[in-house]
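To keep things clear, I will list the structure first and then write my remarks on it.
Here the complex is missing one protein chain, while the rest keep their positions.
And then chain A:
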Amino acid sequence: MAAAAAATAAAAASIRERQTVALKRMLNFNVPHIKNSTGEPVWKVLIYDRFGQDIISPLLSVKELRDMGITLHLLLHSDRDPIPDVPAVYFVMPTEENIDRMCQDLRNQLYESYYLNFISAISRSKLEDIANAALAASAVTQVAKVFDQYLNFITLEDDMFVLCNQNKELVSYRAINRPDITDTEMETVMDTIVDSLFCFFVTLGAVPIIRCSRGTAAEMVAVKLDKKLRENLRDARNSLFTGDTLGAGQFSFQRPLLVLVDRNIDLATPLHHTWTYQALVHDVLDFHLNRVNLEESSGVENSPAGARPKRKNKKSYDLTPVDKFWQKHKGSPFPEVAESVQQELESYRAQEDEVKRLKSIMGLEGEDEGAISMLSDNTAKLTSAVSSLPELLEKKRLIDLHTNVATAVLEHIKARKLDVYFEYEEKIMSKTTLDKSLLDIISDPDGTPEDKMRLFLIYYISTQQAPSEADLEQYKKALTDAGCNLNPLQYIKQWKAFTKMASAPASYGSTTTKPMGLLSRVMNTGSQFVMEGVKNLVLKQQNLPVTRILDNLMEMKSNPETDDYRYFDPKMLRGNDSSVPRNKNPFQEAIVFVVGGGNYIEYQNLVDYIKGKQGKHILYGCSELFNATQFIKQLSQLGQK
């Protein structure tokens, strides 16, 4: 009982682990992977398409691939030379082009044996195509195993996943909300989303209870997902949710709650300026699939006339679960991050000095008799220092990484005055009085057009009453003067007219500006992070609309907002979608999925919300991940039509 309880508590929720384990098993020729320190090496080649690449890269580093015995990893649609006597593991989507290329590989006899793994289920006819090609190439026995992996989603964090990266446009906010979308196109989009969600639940090993709002794209997804899960459960022979796939009795007592929300319930959050580390990195820098790309200008000296222009160094860093600093601070407000980097740097320097000191002590050897007795201690110290060197080096690498990233973020903050925008937006969203009029800020020559547009849109979205025509004209003029494109505004106007959400987002709480004490300490320690002129803002816990909805549904609270949400239970015999939930108990596990796109701000808000609740877990997922820049672009495209 204790073991089962521990299993339930511990990591039923870590989707990252589950997906990694599934990948490793696939790489081990579809046999569970056991570490054996004196095992013979087996080598293999990994072939993937772009979808496979996006799934694998946040989870397994190149070194880990090597440890699994992979000598080469190649894209499917690249030139590949025949490598005899090597088994090849394929991890691809079952699309026409991929199948064609695989058949070509079979005909060209590239490898010794083939282990085919399809990211989502392959259709019978395509399977026959491969069979045909295998026969033609007399290679049927070489096809050793064929598997449907059901891994068609990308896990970015222990509790966060995204549907796809490659074909984002297909399922983007714009694709779902454009006015000229046809029914068939909508069907395709919904099918793609449902396929990924289905794969997600197969990997998680649980059948959820689904709740969604009415009349939105989320409802369409819910209906289809319910149908698909139901069909699969009824098919006793091929059900993917039978006992042995569930594993260790997790979810046997409680099923998770899936809350499907549509992006349209809250358009302010994706535009919001942010103040936590991970969200800032995503907003301000080039950050995809846990990799951040920085451009550094090399050198500050003026180059003499006539010389070649300075080249900018590009650096990219992976922010992984192994990076302890990142794990600890990715949700912290930025000033805290800056301080912590300083602290880490200091402690690293102290350790470095310790090692250097030992070096000088060793110099005493042979000179002083009395020193020899001191040495016995120091020999041991030296040994421990030497063996701790790799750890120190790793620490240094992380500190360098975060110093660079945080400096880049800070530069953006200072240049664009992001702290000012953040504070102002918080005030707007929480309906506290504004000390500077919106018009003043927009007319202010400082600040990029995009930031001003974001600010104005948030204002427009959050006001109860639309501003009068005259005011609106004033704003529009100011915005155009500042260089903004007004197309997003067009769309938001339409959205506001259509949206049924009469109630504006409820209280956000207030943000306070902490007294300068903290800030001055950072400055006095000679920090690289000179945050002068940057306000030291502290976030107060506030619930964004998505978090609120989740809270209501998870805790079975009654609330006019969520009371008429639909209810689906794929395990029940009759298709019952009454709004009356059969289950009266609060849920322990929940998955929030935003149809139409999500971002790190919402994710962080959910993480903060659940931290306070013991023993509860939340997973956050969205059909695509965008930052404000990308979202504005989509809004502007929508507004153009």
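FYI, a contact is a pair of C-beta atoms (placed from the backbone, for glycine too) under 8 Å apart; a residue touches a chain by one contact, two chains touch by 3 or more; residues count from 1.
The rule we apply is simple: contacts and distances are computed from a predicted model.
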Study note, to complete from the structure: Not-shown chain resolves in UniProt (candidates "BHLH domain-containing protein", "NADH dehydrogenase [ubiquinone] 1 subunit C2", "Sorting nexin-30" or "Syntaxin-18") to "Syntaxin-18"
Check your understanding: Who touches the missing chain here, A:I181, A:V322, A:V386 or A:M572?
Key -> A:V386
Study note, to complete from the structure: Missing-chain contacts on chain A, rising order, are 22, 25-26, 30, 37-38, 40-41, 43, 45, 66, 69, 71-72, 74, 80-81, 83-86, 112, 117, 121-122, 124, 127-128, 130-132, 134-138, 140-141, 143-150, 202-203, 205, 238, 240, 245, 375-376, 379-380, 382-383, 386-387
